[in-house]
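Only a single protein chain was left out; the remaining protein chains are all shown in position.
Showing chain A:
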């Protein structure tokens, strides 16, 4: 009964010879803020928190590494996990509040992930992202801008990216990505 009437059902938005843009299925998302000794948190989460901004890690105490994380700032990580695991993660860390102050906030509803892939995916991102896409290594990511909005970019392969976007920005950003897909497909390279 709680199936969301989502404005953004998963599925393809544009699919051309140059690139493909799609909305990813929903997932659990948590914003973790902490500093100092991270070991107890890492133990609770079942993963090693990456030490460099943009670096990623995978792990988790359940289902063998279902949590993905990226360091976004000096004391900030984003965690992604199956929706069903959010409650467990929150509970595991809540026990540490007193001994290891931190902030873990469920932001599962805050964002939608856009999948950008295809032979010219990196160029497609260059229409809205001022950062040098080449400087984001495969297996890493960045918090950056796309067409004026803050996004988190994950590079999973040379030609496969995920872009986490706050809900309200999705129509605007997806519109540009779809336009860009058509523009790139029309180009004779």
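Please note the rule applied: contacts are C-beta pairs under 8 Å (C-beta built on N, C-alpha and C of every residue); 3 or more make two chains touch, one makes a residue touch a chain; residues count from 1.
Here is the rule we use: contacts and distances are computed from a predicted model.
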item	value
Undisplayed chain, where the name is taken from the UniProt record, one of "Sarcosine oxidase subunit alpha", "Imidazolonepropionase", "Phenylacetate-CoA oxygenase subunit PaaI" or "Carbohydrate ABC transporter permease"	"Sarcosine oxidase subunit alpha"
Of A:43, A:138 or A:186, the one touching the omitted chain in the full complex	A:186
Selected residue (touches chain absent from view) among A:24, A:96 or A:176	A:176
Interface residues of chain A (partner: the chain not displayed)	1-8, 26, 31, 33, 75, 97, 101-111, 123, 126-127, 129-132, 134-135, 147-149, 166-169, 171-172, 175-176, 179, 182-183, 185-187
